[in-house]
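Here you go, one structure.
Only a single protein chain was left out; the remaining protein chains are all shown in position.
A, B and C label the chains in the order they appear, each numbered from 1.
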Amino acid sequence: MTTREKFSAWGLLRHGLSRSPWERMWDHHDLAPSYDVVIVGGGVHGLATAYYLARNHSITNVAVVEKSYIGSGGSGRNTAIVRSNYLTPEGSRFYDRSVELYEGLADDLNFNVMFEQRGHMTLAHSDSSLRTMRWRAEVNKLEGIDSSVISPEDVKQLAPFLDITDHPRYPILGALWHPPGGIIRHDAVVWGYARAAAALGVHIHQETEVTGIDIAGGKVTGVQTSRGAIATGTVVNCTAGWASLIAAMADVTLPITTRPLQAAVTEPVKQFLHPVIVSGSLHTYVSQTSRGELVFGASVDPFASYSTRGSLEFATGLATHVLELMPGLANMRLLRQWAGLCDMTPDFGPVIGPTTTPGFYVDVGWGTYGFKAGPVAGESVADMIANGRPGELIAPFGLDRFEAGTLTAEKGAAAVGH
Amino acid sequence: MLVIVCPHCGPRNSDEFTYQGERKPRPEVSTTDAAEWRRYLYMKANQGGWATERWFHGSGCRRFLMLERHMSTNEIRSVSQVGETK
Amino acid sequence: MAELTFHDRSDVPKWRVFEGYEVRPGTSTGSGGDLVWSVSPGEWTALGGQPDGEVVDLTHVRSMFRLTGEQAATLINRVCALDLDDGMFPSGAAARTLFAGVVTELVRDDVDGAPSYLILPSRSFGTYLRRVIEDAGAEFQLRLDQVR
Partner (left out) sequence: MSGFRTPPQAGEVIDRSRTVDFEWDRQSYRGYEGDTIASALTAQGEMVFSRSFKYHRPRGVLTATYHDPNLMVQVGDDPNVRAGHRRIEPGMVVEPQNVWPTLDFDVKASNRLVGRFLSPGFYYKTFMSPRPLWPAYQKVLARFAAGGRVGPERRTERYDHRHAHPDVLVVGGGPAGMAAAIAAAESGASVILVEEEPYLGGHLRYGTAADREVCDELISRVRSIADLEVMTDSVVAGRYDHNWVAVVQRDVSGVSERLVKARVKTLVVAVGTLERPYVFKGNDLPGVMLSTAVRRLITLYGTSPGERAVVLTANPSGDAAVADLERVGVAIEAVLDARSGVTVLEAGGTGAVTSVLDSRGNRHDADLLVTATGWTSPTLLLNMAGDRPRYEPTSARFIPTDLPDDVLATGGIVGDGSVDELVAHGTATGTEAGRRALTLKATWQRLAPAGRSMDPPPQDPLDVPSLSHDPHPEMFRSSTHGFVDYSEDVSSKDLIAAAKEGYDSLELAKRYTTAGMGPVQGKVEAVNALAVHGEATGASLLETATTTWRPPYAPVRLGTLAGRRYEPVRHSPMQPWHETHGAKPLAAGQWIRPEHYGDPAEEVRAVRKGVGIIDVSPIGKIDLRGGDVPKLLEFVYVNKWSKLSIGKVRYGVMCGEDGVILDDGVTGRLAENHYMMSTTSGGAGTVWNWLDEWLQTSFPNWDVRVTAVTDGYASINVAGPRSRELVGRLTDIDLSPDAFPYMEVRTGTVADVADCFVWRIGFTGELSYEVHIPAGHGLEVWGALLDVGADLGVRPFGVEAQRILRLEKGHLIVGQDTDGLSQGFGMGVDWAIKLDKADFAGKPELVWQGEHGQYPHLVAIQTSEPELVPPEACQIIDPDGTIRGRITSSRLSPTLGRSICLGQVDADLDRPSQLLTIKLPNGTTTPARVMEHHAHFDPEGGRARG
């Protein structure tokens, strides 16, 4: 196990003066013939799982296998919003732990993930959405989460660019206000986990694609990759949009469809928007980075696809909705659009736990919430693998719930996601 | 915006259609069990490559259509009305 | 260039008929007051007097506007994606499509050589669609008659 040089202002100063290079964040390794655990997918879920396996359970003979570069999937394509104001107690509890971990992550990983808790505001444009906001707020309060319904005047106070005047169609009747929510540097979270995991001995294999999963006697025995075979009794599927394809290699069928989720960013302008703004009815969420860009997201694409090329109708629809909320922004310019792949489930809850194939675990079905859940999912999956069974936090999200007909109730909140 | 060549309406933009995705045959209600029924409701192959899926031309002829579409390129190679193979 | 005109013909009787016509989906027959068209297999819309057999009266279900002039297609394509090229949608063509976000039937029925389109939204969208056409038509000096 290697240790990493500590990052700090002094380190910065020292390197600045000596102009000496920094240590590598993570190293290259050849594939070992076998690992105790092979994690498929080098995103925040996979890397966090590896990190907590090593840190919390001293399981360090672990490989993270990534077909491209780390964070190249959803982890590097999401809009980096973090919140815990979910509709159901199990959801809120789960994401609340995630926020807690995010708050301590910079210290924990000695890597500044730049978590800015600017507050998260979900606008209500109708009585029914106002009712849903109150529903969420009341459940959140019972879970000890800072969440409440605020008036249009409060909304204007917190985000002066919002138009709270009387639209016929999408009036702002109030909002769900969640101060601990905010934005974070998604790449930094990926790199921080990778660096910390590598420091504990985890092997991170980039540009290594999983081509098959070996099964003997009904159990997982290894993984085939583009760089060779690995023997292992434990495989964790953390591949989000590609989850069904990896699961199929282990003869597991999932209740998942892959939907592109598009996002976009504008040119930078001087700071004018502090909180994260979400409109469920308009399928739009907006935040301004410290660089001055507006980051936009919307709902998933209208049809399933593994394509990440994005569409024009996303951009036009998005602009229409953003201007409905903030009409002053008509001459801001959209700079870049992209898409990630979301693993959508019928009840908008994740699928996390063991499967019908012993040794094959899934941490998938996160849909549009995956990034927010990264730390707690990693912690929980690591715990599950170490102890052989799912812990309390993730118990409600097992794959078996679909055949049992005990779906989670996030459905109601999904419409006002992110 | 894809072009879907509707067998009744000709080439149309995909925003006239509602995506319904993979469809499994409905199990026989008198004999089905929970496992089978919920596979019908929830489980998806979600395969890559060419997939067969159902769309509804709700803003056009209102016919339910079967498409063959490539899940990576979104290329469409066949469209036919449900129940009528091309 | 002939001026662009708009007329509200919502009062013309319209009937949904389920059999007895040879008209294929996407096409029409007749013109003006005795048009019959189809936009879907097994159903036809007929204007004018009540046809024989089983009918549903659509007179009040749909508004009906007539837009006439060389610029009509240009205006329609401001808010409707349909390819109105003469080779794709000549006089005699019919479609149900999206028009300014609203499901609308569109029938091309030229008048003395001038391109002319019947636009039939569901009645509750009539006012909205009128406003859209008025707004988009401004650049074509569209004349909205006062027939209502």
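In this section, a residue touches a chain if its C-beta (ideal position, glycine included) is under 8 Å from a C-beta of that chain, and two chains touch if they have at least 3 such contacts.
In this text the structure is predicted, and so the values were computed from the model without any measurement.
Put simply, the missing chain touches A, B, C once the whole complex is considered. Checked against the hidden chain, the listed residues A:Ser34, A:Ser151 or A:Gln206 yield one contact partner: A:Gln206. Between the chain not shown and the residues A:His29, A:His57 or A:Arg131, the one that touches is A:Arg131.
Touch with the chain omitted from the figure is made, among A:Ala196, A:Ile277 or A:Val322, by A:Val322. Where chain B meets the chain that is not shown, the touching residues are 1-3, 5, 8-11, 13, 18, 26-27, 29-30, 32, 34, 37, 40-41, 54, 56, 58, 62-64, 73-74, 82-83.
Mapped onto chain C, the interface with the missing chain covers residues 10-11, 16, 18, 24-27, 43, 54, 56-62, 77-83, 85-90, 92-94, 100-102, 122-128, 132, 135-136, 139. Listed for chain A, the residues touching the missing chain in the whole complex are 7-9, 11-13, 15-17, 19, 21-27, 68-72, 76, 89, 106-107, 110-114, 116, 125-126, 128, 131-132, 134-135, 137-139, 141-142, 148-149, 160-161, 163, 168-171, 185, 187-188, 191-192, 206-207, 266-272, 290-292, 307, 309-312, 315-316, 318-320, 322-324, 326-338, 405, 407, 409, 411-412.
One rule holds in what follows: only the chains that are shown with their structure count from here on.
No other pair of chains shares as many C-beta contacts as A-B.
For the pair chain B and chain C, the distance between C-alpha centroids works out to 30 Å.
Distance between chain A and chain C, defined via averaged C-alpha coordinates, is recorded as 48 Å. The set of chain C residues that touch two or more partner chains is empty. For chain B, residues touching at least two other chains, in rising order: 1, 15. By the touch rule above, chain B contacts chain A in their complex via residues 1, 14-15, 18-19, 21-22, 34-35, 38-39, 41-48, 53, 71-74.
Those residues of chain A whose C-beta lies close enough to touch chain B in the complex are 244-245, 248, 253-258, 302-307, 311-313, 346, 402-405.
Of all residues in chain B, those touching chain C in their complex are 1, 8-13, 15-16, 58-63.
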